[in-house]
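Written out below as structure tokens is the structure these notes cover.
Omission of a single protein chain aside, the complex is shown with its protein chains in their original locations.
For clarity, chains are labelled A, B and C in written order, and residue numbers in each chain start from 1.
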Amino acid sequence: MFIDDCVVASNTKIAENTFLIGLEVPFSTEKLLPGQFFNIKVSNNSFPLLRRPFSISDVIENRIYFMYKVVGEGTSIISKKVKGETLNLLGPLGNSFNIDDSFSTAIIIGGGIGIAPFPFLIKKLVNKNIQVLFGMRSKSEAHNYGLVNINYSSDDGSIGLHGNVIDLLDVELKNSDETKTKIFACGPNAMFRALQKYLTNKNVLCEASMESAMACGFGICQGCPIEFKNNPSYNLICKDGPVFNIKDIVI
Amino acid sequence: MFIDDCVVASNTKIAENTFLIGLEVPFSTEKLLPGQFFNIKVSNNSFPLLRRPFSISDVIENRIYFMYKVVGEGTSIISKKVKGETLNLLGPLGNSFNIDDSFSTAIIIGGGIGIAPFPFLIKKLVNKNIQVLFGMRSKSEAHNYGLVNINYSSDDGSIGLHGNVIDLLDVELKNSDETKTKIFACGPNAMFRALQKYLTNKNVLCEASMESAMACGFGICQGCPIEFKNNPSYNLICKDGPVFNIKDIVI
Amino acid sequence: MNEIDLSVNIGSLKLKNPVMLASGTVGYGNEISEFTDLSKIGAIVTKSISLKPRKGNPPQRITETPSGMLNAIGLANVGVEEFITHKIPFLKKINSTLICNIAASSIEEYIECVEILETQETIKGFEINVSCPNVKEGGLIFGNDINAVGRITEKVRAKTNKPIIIKLSPNNSNISDYAEVVKKEGGDAVSAINTLVGTAFDIYSRKPKIKNITGGLSGPAIKPVALAKVLEISRKVDIPIIGIGGIFDWKDAVEFMIVGASAFQIGTVNFVNPRASLEIIEGLKKYCEETSITKISDLIASRII
Partner (left out) sequence: MNEIDLSVNIGSLKLKNPVMLASGTVGYGNEISEFTDLSKIGAIVTKSISLKPRKGNPPQRITETPSGMLNAIGLANVGVEEFITHKIPFLKKINSTLICNIAASSIEEYIECVEILETQETIKGFEINVSCPNVKEGGLIFGNDINAVGRITEKVRAKTNKPIIIKLSPNNSNISDYAEVVKKEGGDAVSAINTLVGTAFDIYSRKPKIKNITGGLSGPAIKPVALAKVLEISRKVDIPIIGIGGIFDWKDAVEFMIVGASAFQIGTVNFVNPRASLEIIEGLKKYCEETSITKISDLIASRII
């Protein structure tokens, strides 16, 4: 497992409060999988104390990119990092999106910063039809970094469909063959709950990348439980996930 | 009382582990007195929690300079500040060296980073003979920023007199008229103890700028007591000092 | 929009807002008044006063710890007499609500202090410090002896009609039992918490960093503990609570009120940011506006569990 300081190569704003940071890593990036994440220490002191988890957003040669939204102290510190400074990376962690099953169309659903893991996934989805559904509160959050065939939705109607991603999905699925389609989703829990409900009686595959407060990110703190429908004990989002079949989990 | 962020104008290394940082202040620097200090918050979060006190080392127009030695987390953070970044200053605090009494020769004694307040004092000592005695462990600590007529001493003999500042002082006083001389000293407590002992039976005036762990720097925490020889209660280094007549205090 | 009502009541004591300056962290008010307008603050609590002046502990008295600090000032104070003649006049002028904090080594000393100070009109209430960890005779012994806390409350109650606040120690496992006793014996409110006992050593000299060996831990580090103590009292005892411990900004203050505090005190933050009290008042107002609260007292114990 890799754990070391990595040098910031770039750190650019791509939308309101949203940044893309590129880090040079000294290991081969070939085996990295879409959906995996790194746990990042943003300072070299006890403030903030814990690492912060971020999905791999993109990989270009020996650079790993993370797309992040500034929501608190940790992300605010990252947003101020300039080229040449370092961040301490631990990873890669977690399982990944499964792209080996038989589907020809991938519908990608990103709610807000939940879009982060998909530029990397899209690169790996060769020979598939890809449709991106990108939901947000308002136009200021919109960007198209690493995305293709984007349909936007916004809560305030300032961009794309006035509504949410489930509304977009409903339109999309009507035009698709469910058995040949697979959904990849990431976003807030409220979105996942709506999505799970919407898919209840449908036959389409759907993998969801879940979030949780995390301390370690690799299975030793038991801080990130997720309930499975038919399992008496919890699974761990960091180790058994973060990607789950949306039908298996209790959200 | 001033308390606000101030912009770093320069931050340069002047000797091993020793730096000079210049900060632009938005108030008139005319009333600043030599011996006064500022209490500086080096981060805008709770690490490190408390401010760090630093003597005014020099003043040029609207810039205040602090000379500091990197000894721990706080000073290490300051040493990494670059032009344009900010530090939060609170001050000016404390009393000051008294330069109005009748003396014609000023002997300035600095032990290590204890030399810090003297460039500013020297500027204020117009029409006086000035002799600087600058003691240190080793040559690597030597510099001459803002100093004049310097005699060095070093514990390892790598620069100047092989010995300590008291040895230098002994030579110096032999050539002086004690009644027309005033000593200004700043350094570690071990130096002050030796100095106090050395001066016991002498008639020369000596003011010492004392250090102490401090929380507030302006008299509300009672964290910085200093015992007076003829006083049942403690004085406060931050408020009643940091400059004291060396004959008054228990070191 | 109408002015938000920031006033709160602690028993019969009415404060214009819930922001109080904690005992021992603002002396007698004069130094901090250079930074902040004390007349705008809910109340100011004096450094613990004892019957006779106390010199306090020898240096080193303080040291920093991760997100906190240890102090062993040793209740250095001017004593009751000097307090009345030299400190009260200033405190009267600044027109803030004055709470007088009292520390003592015996029940009799507490009573004597209250008797002497009782007639001072400027003093609007007493905070009885039964929980200072840094003095040997009284302090912790009282703070962790529930019968002593009961007796002190009872005896002080007999001597004054002014509001009595008992400042509780966090260094025990059942703070709500202490609050219960305070209520039973006629105390008007409890303050929670005083500092936690802590220490720090230098690894080269092998000596304690603080001369007194142990000190009291304060600052953001203790906030979660303080909140849990306030919550425990609030769930079990019907008595006004003044929340204390690690408050650095208005968000921390709101958290204490939601958890159960009627008012709160800020201590360590005054050393770092002597303007914190006014900034917190502004922050509280904005928070109330944003969340459509018209009376801040609606926040008290509004937790949803």
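Worth pointing out:
Following the convention adopted for this analysis, a residue touches a chain if its C-beta (ideal position, glycine included) is under 8 Å from a C-beta of that chain, and two chains touch if they have at least 3 such contacts.
These numbers were taken from a predicted model, which means no experiment stands behind them.
Of the listed residues A:Ile60, A:Val171 or A:Ile220, the one in contact with the hidden chain in the full complex is A:Ile220. Only one residue in the set A:Phe27, A:Tyr145, A:Tyr198 or A:Tyr234 touches the chain that does not appear here, and it is A:Tyr234. Contact with the undisplayed chain is limited, among C:Ile4, C:Ile107, C:Ala148 or C:Ala200, to C:Ala200.
Within the complete assembly, residues 65-68, 70, 140, 144, 169, 171-174, 196-201, 203-208, 213-215, 217, 219-225, 227-228, 231, 246, 251, 254-255, 258-259, 287, 291, 302-305 of chain C touch the chain that is not shown.
Residue-level contact of chain B with the missing chain is found at 46-47.
Taking the whole complex into account, chain A touches the unshown chain at residues 1, 3, 41, 46-51, 90, 212-227, 232-234, 239.
Just so we're on the same page, only the chains that are shown with their structure count from here on.
Annotation: 36 Å between the Cα-based centres of chain B and chain C.
With each centre defined as the average position of its C-alpha atoms, the distance from chain A to chain B rounds to 54 Å. Centroid to centroid, with C-alpha atoms defining each point, chain A and chain C lie 46 Å apart. For chain A, residues touching at least two other chains, in rising order: 46-47. Multi-chain contact residues of chain C (touching two or more other chains): 66-67.
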